[in-house]
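Excerpt of the complex: some chains, original placement.
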């Protein structure tokens, strides 16, 4: 798999918040048609990494390559122009807007200068239906009245409406029920199969092993390993997450060589 | 409700309100909504109604044709200023300088007409441009430098008073006697024009509403039953025709100087209200204003250029504030060095807030400004008829403001109690 | 400079020796809103007079804020003024400033407004009650000219927080209340002299009395302008006489069109000249020439005073304002008014 060029690649990325140095020389690659799982303990820096990719945070230094070419991403607008979609862990929905309005935020459909509410409403309906949402009373309900899982579904639906090249999902199934989780995992697989590069963050290793092609483990802000899923066991991954190394696995020492 | 949920199950996701297809259903749903505390504009209108009753009882001229026309013109400038502020408040910002900026624009207009012999068209455009420039500078300072809008606009509030003094210092005031400008607050539409305008508005509204309904039904989207749509159209027609009828009567107290027709201020406010409602409700820009106000970070992550929205909002605000300044100048016959200063802005913000706009951003509508502006103007109007000692005026103004706001607050209470 | 304080510091203020013009005069004007005169007339006139006499001066405006006035006074004393003239915003704040000044050996002048309970060395002013009385007489004259003996009057007073407004109103009442056929049908004060509020207030009073009004007492030209705009709307302008004060451009133009019946000229230029002369004398350590004394009831003392006479202006004597040097004919006779000026001999 490593013979294809990554769709998106980071090299030697560092990020600090004031005195807190969160990401250390992080290398990351997302390949087209593959699901890359990003795992790590709470506070390892996974969300920070996602936000750095999406332009929400500016990295302190490091390289950012997209389709092999160096790019600069100054903000989320730049990332989405490149075709990168993100589901943030802290969802980032506007509570004062309704579901349809949130789903199309920043990419509203228009008829001339007038918003095309009917088209947006039907598309939103379709997208939600496909994610097995059954309890939402109305797509015109304000997001502030949604349950935790319903919100998460809206955030996911929002990001898969678009034909994007890379999708980053930060713990997308954390609040989801059994059926909804199933749908999202299927969706992730379908996205990858259609050639999209997917980065999936999850603490649920069963899910990770089910859908991921590669696993990148972060330990205290450093990449502890970057391996193909088939080459590791769940126990080894847990070890990587909690200690940063795995005795049976010779990856922690030089993670970059495995790419 | 269980039924609906079960239905939803059967119909897949898209159940919504497409089910309630009869007027009866709709009425029941409305009653339930009100019971649940969700009353839309009702509470603030209720506050206004209470004021009307109080003043109507206190002075028998309050409800006279003449006084209703007075009220409309007196409310004009504060309604427009409050409307101008709504988008700024939607962002969670404030523009303390809007009143003074409006008067600065009006002064520029007045000076161009008086001292430079320009036509009113050119002068008005120059005034509006002045407002736009002030707004852009404010917006840039707030958005790009990140200075709190309270501080930036406090600085402009002071600075622009200086500019106003400099501009009109020598004369103390700029006389506004250009017929068109002065006519805004002082002249009336002809009786015929009034009727035509009312009927056209009703017809257009009806057509748009029915078209929209048809489209929604066709696409099986969430929609109200036909009966409700019809009811809305009829209600609008009754209100508009009623107002037109009243204002088309002669209301002069002076037999040999008849006054009738709709004051031009009213169509101006109506046009601005429609334009503003459209811009906030039906355009991408408006959607983004709400989004930034609701959650600026989420808006940014959705790829919205938050700075640009903020700058545009401040620009729109001061530009529209100039319109308010011009209406005020038309009403008073001049722009003076104190115009737009003092408590003008507190009143305007108060109007928007009483109407239901939140100071924390994300919640509010242009129509809030109309209701709130009417409340504020009604207080001054009603008290004016009572002619009490100054201190009583102050106290009663405060008291009545509280009364209107309490009616509003109390009638909204159940809403928050029920967690909405 | 600090050295001048030696001579000015001696007790009583008139015993000092040196007559060299060394010292500095501070003047604090009250506001920019109640009237335009402070910034547009007094300030340039004072500046010119002080410059001509070769005395250093510092003229500032408190912008209607008594605390700001105290701040400015502190600054001026710091800056070494030896004579301080103030137009107080109210007696008590003025008295506090004068007490502070006196403590530091600075002499003070009450300009335009007497500081009750203060310690000013001189008072230079127009008599405010007299202004009100003149307004009352003016209104009566206009009503008589219109042959209205029974008249309904509306009073639009100045700011309720401004003591001068109270005095003006009292003066007017003292004249008009004596005429038994005049009826006071409505009276309101306009907060902060706010010209815009005045329009609404008058419109409501007009509505309240169903337009049955024959004359309007408006405390100054700015308020009168608001009254006129409502009268115009109701087709009554020119038919109902309106008073004013300040002889401002707005007021004079309204007199030319016949919409306003009179105004009061309190020549700022003349008053400023009197102040300049007195202050310069005091800087030199001399005693200014006074025209009499005024009783300060609060302070229980007779204040040496230079009292000037206000002039009532109507269509017939607008030229007097131009002659006094307060305004130029070209200021008044702008485009629309050139012809009227010509007709009324204003040049």
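In order of appearance the chains are A, B and C, and numbering begins at 1 in each one.
The criterion applied here is as follows: a contact is a pair of C-beta atoms (placed from the backbone, for glycine too) under 8 Å apart; a residue touches a chain by one contact, two chains touch by 3 or more.
Computed from a prediction, not measured in an experiment: that's the story for all the values here.
Taken over the entire complex, each labelled chain kind is present as follows: A x2, B x2, C x1.
Please note the rule applied: only the chains that are shown with their structure count from here on.
Contacts between chains trace an open chain of neighbours here, each touching only the next in line. Taking the CA centroid of subunit A as reference, the farthest chain centroid is that of C. The interface with the largest number of contacting C-beta pairs joins chains B-C. Inter-chain centre distance (subunit A to subunit B, centres taken as mean C-alpha positions): 43 Å. Note: centroid distance subunit A to subunit C, computed from Cα atoms, is 73 Å.
A separation of 40 Å divides the Cα centre of subunit B from that of subunit C. Counting only residues that touch two or more partner chains, subunit C has none.
For subunit A, no residue reaches two or more other chains under the stated contact definition.
Residues of subunit A touching subunit B in their complex: 54, 56, 75-77, 80-81, 86, 88, 91-97, 101, 105-108, 110, 113-115, 118, 121-122, 125, 128-129, 133-140, 145. Interface residues of subunit B facing subunit A in the complex, by the touch rule stated above, are 4-5, 8-9, 12-17, 215-216, 219, 221-222, 282-284, 287-288, 290-291, 293-295, 297-305, 362-363, 420. Contacts from subunit C toward subunit B in the complex involve residues 32-33, 35-36, 39-40, 160, 186-189, 191-201, 203-208, 210-212, 222, 225-226, 228-229, 232-236, 248-250, 253, 331, 334-336.
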